[in-house]
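The complex appears here without one of its protein chains, the remainder shown in place.
And then chain A:
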Amino acid sequence: MRGALSLLGRLARHPSGLVGLVLIVIIVAMSALAGFLYPDGPWTMAGPPRLWPGADPRFPLGTDTFGRDLIPALFYGARVSLLVGVSAAAAALVIGTVVGAVAGYWGGWVDDALMRLTDAFQTVPNFLLSIAIVGIIGASLPVITFAIAIVAWPMIARLVRADVLRLRTYDFVQSCKIIGMSDLRIVFQQILPNCLAPIIVTASVLVANSIIVEASLAFLGLGDPNVMSWGTILNIGRQELRNGWYLTAVPAVALVLTVMSLNLIGDALNDVLNPRLKERK
């Protein structure tokens, strides 16, 4: 806990980390306050349709083709984006870490089998596989999350495997065996904490990536029809692109800012967690 707090502190002192943190705090606040500020939800038709931003002070960002206010849509959309982004990234992280650690530590046929499986996933174009999964099983948030996670874990698996391969030759691993520690404990308790830095950095990028994929799916009409996500607004805006481009621009800006903030945090984490850079300062 103390470690996490000090990491946050160090992140806030990093210029791009600070920008990223501020942005992500705003987005998290948006999703947290959505239900409180707009108890009616994002679907209510509150005003005239196709209202341009600024045209009516009651709807600063305008309304969509059904007269739904875009501000609550953005707030509720932040919820969905963050939820899908974080849970898909977490799932990919867990699968990838376990596969990578097991493959790297035990080696031999276990490694071969797991790595060929990883290769198999990587040969299929990621987004197409996600589309296929959502298309076949049906569009709901859990399925979308699963479809995103299932294409994202191989990258983590490779990363973790490479690090574990390097670390397992260290004497401290031998020492752990010598004091009679079991292999499972050695891998997950002793080796994994040593590869945390690259995992954390990749995680932030992974969240950003998952948010983009979710929005892309919704844009193609493969979003969960029961929830308002930024991709849903994009999908509505697609049909209005010629005369109402603001409908596309508003959620797009939100997406860009979110993804950018996560990437900035990723960059900052990379610097902050790199012990060599820390010493140079």
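Definition applied: a residue touches a chain if its C-beta (ideal position, glycine included) is under 8 Å from a C-beta of that chain, and two chains touch if they have at least 3 such contacts; residues count from 1.
Just so we're on the same page, contacts and distances are computed from a predicted model.
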{"item": "Hidden subunit of the complex - UniProt protein name among \"Methionine biosynthesis protein MetW\", \"Peptide ABC transporter ATP-binding protein\", \"Fe-S oxidoreductase\" or \"Heme exporter protein A\"", "value": "\"Peptide ABC transporter ATP-binding protein\""}
{"item": "Residue in contact with the excluded chain [from A:Ala4, A:Ile136 or A:Ile179]", "value": "A:Ile179"}
{"item": "Per the touch definition above, residue among A:Ser16, A:Gln190, A:Ser216 or A:Asn263 touching the missing chain", "value": "A:Gln190"}
{"item": "Where the unshown chain meets chain A, residue by residue", "value": "107-108, 170-172, 174-182, 190, 193-194, 196"}
